[in-house]
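A protein chain is absent from this complex, but the other protein chains hold their places.
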Amino acid sequence: MLLISCPWCGQRDESEFTCGGEAHIQRPPDPDALSDPEWADYLFMRTNPKGRHRERWCHTHGCGRWFNVERHTLTHDIISVYRMGEGPADDGDGDPS
Amino acid sequence: MTAQPYRLAEGGVIDRTRPLSFSFNGRRLTGFAGDTLASALLANGVHLVGRSFKYHRPRGILTAGTEEPNALVQLETGNRSTPNLKATRVELYDGLAATSVNCWPGVRFDAGALIDAVHRMVPAGFYYKTFMWPRGGWHFYEKLIRRMAGMGRAPEGPDPDRYDRTNAHCEVLVVGAGPAGLAAARAAGRSGTRIILADEQPRPGGMLLNVTDTKGEPGADWIGDTLSELRSMPNVRVLTRTTVTGYFDHNFLVAVERVTDHLGPDAPAHLPRQRLWRIRAARVVLATGALERPLVFANNDRPGVMLAAAARAYVNAFAALPGRRAVVCTNNDSAYEAALDLHRNGVEITAIADLRTDPAGPAAEAAAAAGLNILGGHAVVDTSGRRRVRSAQVAGIGADGSLEGPVRALHCDLVLMSGGWSPAVHLFSQSGGRLRYDDALGVFLPDRARQPVQCAGAVNGADGTAACVLQGQDAGSGNRPAAASAPAAPEAGSHWPIPARNRSGEFRRFVDLQNDVTAADIALAVAEGYQSVEHLKRYTTLGMGTDQGKTGNVPGIAVLAGSLGAPLPAVGTTTFRPPYDPVTFGAIAGRDVGPLADPVRETPMHAWHVEAGAVFEDVGQWKRPFYYPLAGETKRDAVARECLAVRNAVGLMDATTLGKIVVSGRGAVAFLNRIYTNAWDDLEVGRCRYGLMLGEDGMVLDDGVTARLATNRFLMTTTTGNASRVLAWLEEWLQTEWPDLDVYLTSATEQFATVALAGPKARAVLSGLTSDIDVTTEAFPFMSWRSGHVAGFPARVFRISYSGELAYEISVPAAHGLSLWAALSRQGEDHGITPFGTEAMHVLRAEKGYLMVGQETDGTVTPIDLGMQWILKKKKDYIGRRSLARSAMLDPLRKRLVGLRTEDPELVLPEGAQILPTAPSGPPETMIGHVTSSYWSGVLRRSVALALVKGGRDRETTTVHVPLDGRTARAEICDPRFYDPDGARLRG
Partner (left out) sequence: MADPTVRDVPAVTLARCPPRGRINLRGNCWDPAFLAGVASAIGTEPPPAANTSRPAGRGVILWLGPDEWLVEVAAAAETAIAVALEDALAGLHASVVAVGDGLVTLSLSGPRSVDVLAKGMTLDVEPDRFPAGCCARSLLAKAPVLLYRPGDDLLYEVTVARSLSAYASRWLEDAALEYLQPA
């Protein structure tokens, strides 16, 4: 059971949160401009790294806010937590992008 | 009452003034308060307590703790019965009843023991090799093997006991209340922060409880002082009878407290039997101690063969003699202390066979001074005796590890063994910490931690009470514990296994006593190529019993290393996984069982529905009336009656459970335009519109009616089952993609009670209950809403319909829901008003060909598939639009919604039935679709069905075939709007 720091509420148990998968995937501003494969890439394809991973989480049973978590998928260490529209504090090595 | 022939007159923690009667395999025996079942059995001279798992060999008591592999019992009978409990851990209570596991018909004569006679035919990997032929044969063999192997039996009825589960937070969790743990808890407790000290024993003290002569080191007085200081600290919680079983991520640990297990079935009913603790600790100190290892010699599994420290515990802590005449076999000093303590209490120590050639040091000197016979460079190489050890065969062991000189048989009723100590690194390893092999100590020690955890005491290699206390103090204060002190004497690293004196003995040198894995099994597995320790484990089942190999794993690794000719650290350990000790399902479930297993949500009108005899349907967590049968009515009769009432007069339905979301803000219209497939700009205040939501993949997600309450304020409805999902999904878009859109969402689902009033007489009923809402068609047309009062309550009335009839949905604050319902019922009496449930609603909407999300849709259905192109905006973007343009979505052979008219009008097709284009001709058939909804329609006097069929309405008027159980039905593809296709009735 992870202990996740909501950027608003502080540390709360994982059971209060929902994981929304990979972060920083933006909806294309003009979907019609995309080919079928490009659209499918946006829709279905996600990275699955062994190591640092940026994810979106929602504090569903708390303040209800979505935010970003950078998590190590092997150790579950949470490297950083940052609000929507912000970048991670630490942009060091292991950048999965 | 029977005497306890092996009970000492004095000493121990037992209370001789409180004798307890108990039964074992039907035999009535007596013990004392403070006994474990194992110590009480030993005091009565009972050593044969069970049979082994695979060979059904007689087994006794090996240990005095949680690591026990042999002495498993079934405790109590009936629904309270618990299988596979360790006799070494079961605390005695008056009236306790236990039986052996793994034996049929009884422990003294066991039919399965015949397996032992042929046991060379049952080697490692036996199941894999033998029972996989013929193909499918395993299913036959499995039943026989399960009966024979068995272990204990699970109770068949519901568990009558209560279980609790709780959460705790602390700054320091100390696991283990031996000298190191007590010292750590005291040091940490003095800081004033919250401390939890958990220990699996009924009394704190750990191994110190088993020691009478502490030779000047901290002892019983120290435990007493430390405990009273801990108990005086309000910030310290001491949990006894509590086993920490799992160490998970982010310093989350799970422990099981056995609250009343020690009281038996007479425990107070209001107390939980067990409590599962879910502990979040800022820091953890593991003071989990060390476990003594057995030695691997021939027939080392006979009742009466016991770990040396266990015998010491039985004598010192429980005043129970495990025998009268003992032979000791050891490769280290610790067994000497056990031998001396037994000797002092009148046990004759025939010999101490020490694998080390020249045992020296204070332990050996003290033993020699007491006149004990020490045989250096010797070992027990075999034992004899049927249900109890009768003699030990002792022989010299040469420098090359082979048997040397004559084998002498020493008469005895007890064999003590010590193969050294393994630090209990299980929890440290579970936490993600790395282990390292320490050559000097000959053990795996905690190395690099991955979480905020420190190890202290014997688990960290500390030797002796004083060293443990020091390490505990350091760890408790948050300092790094000093390095482990060097052991008093180096241990023999080889002699795994000890050579046998004959071929039969070679096959009976047990490594894992619970799973009956022998040294020969390991050698065979290695010869067959299973050389990695993880492969070996799975092939031989080494360490896979309920004890998880606490005693056998390290000897097993040593035997494997020997077979491979590799150094022990190169072999490594298998992964330690939770639970450290088995956990009951009751403790895991806690109070989330029976009526509390899942929330049950009820509407404000629930009591009325119950009173009216409604049959309920679960929709998500909601209880919704399914139908309201009158006396003697079948479901079909009741539903048909309810439907006809709506078609011909008026019905009322509880629609409270539909999700309601207030959408407000300057960006509300833009938001709805993006979320729904249709356009919302031109919807006037006072009007409603039906909307369809898609996922970004173009598949239908939800639908519902949204009303414009004010210029920038809308009330959206969702389906019952999707209410919270849709709200979360809308919030996600707003927060993550469109933060610049000025929109706020607020759930109002619970704020209102909603009644659907449907049928040609609906207007007449409503008009009688409102004076400030003009219900004429001109003033209040279809797809509009009005606010005012209904039955005196402030209300919003929506003129919308899911039945195809003239209908209103009336929403009032939830507190008035029941009163509104009652008022409508009274008002409608003269019009034949009839309550209807969800099943009638399903029929009514299916007669109209209306979609039901979750029935016609399953996450693979687009609006085009449903024939709903009319609701798709042409130009502007919305969620899911791009996906609808993907080439695969335009395939004319996608399954599309149609109506199905069965040839036999009485036949109601089963939902989910497959549809074939031609009469079945034998497999493989070509399947072109399936039935999604199917009902008896009272108003049409025939069945109606909706289906998804390849090609959709291009096949209209063609006949399809629906294979049923033993026959095939024929049906015609048709327009899904079976009733009033032009919608004249709902606009009236």
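So that you can tell them apart, the chains are marked A and B in the order they are listed, and the count of residues begins at 1 in each.
One rule holds for everything that comes next: a residue touches a chain if its C-beta (ideal position, glycine included) is under 8 Å from a C-beta of that chain, and two chains touch if they have at least 3 such contacts.
What you see is a predicted model, and the numbers here were worked out from it, not measured in a lab.
Participant: Hey, which of B:Arg153, B:Lys215, B:Arg386 or B:Arg591 is the one touching the hidden chain?
Facilitator: For the chain that is not drawn, the touching residue is B:Arg591.
Participant: Which residue from B:Pro158, B:Gly216 or B:Pro234 sits in contact with the chain not drawn here?
Facilitator: Once the missing chain is taken into account, the touching residue is B:Pro234.
Participant: Which of B:Glu217, B:Glu404 or B:Glu602 touches the chain that is not shown?
Facilitator: Once the missing chain is taken into account, the touching residue is B:Glu602.
Participant: Residues on chain A that touch the omitted chain in the whole complex?
Facilitator: Per the touch rule, chain A residues meeting the hidden chain are 8-10, 12-13, 15-16, 61-65.
Participant: Counting contacts across the full complex, list the positions on chain B that touch the omitted chain.
Facilitator: The missing chain touches chain B at positions 162, 164-169, 194, 234, 236-237, 268, 270-272, 278, 280, 590-592, 595-596, 598-604, 622, 662, 664-666, 742, 744, 746-752, 813-815.
Basically, only the chains that are shown with their structure count from here on.
Participant: With chain centres taken as the means of their Cα atoms, state the distance from chain A to chain B in Å.
Facilitator: That pair's centroid distance is 28 Å.
Participant: Which part of chain B faces chain A closely enough to touch in the complex?
Facilitator: Spelled out, the residues of chain B in touch with chain A are 167, 248-252, 278, 280, 432, 450, 696-697, 728, 731-732, 735-737, 739, 877, 881-883, 885-887.
Participant: For chain A, which residues count as touching chain B in their complex?
Facilitator: 1-3, 13, 18, 20, 26-27, 31-32, 34, 36, 39-40, 43, 56, 58, 60, 64-66, 75-76, 84-85
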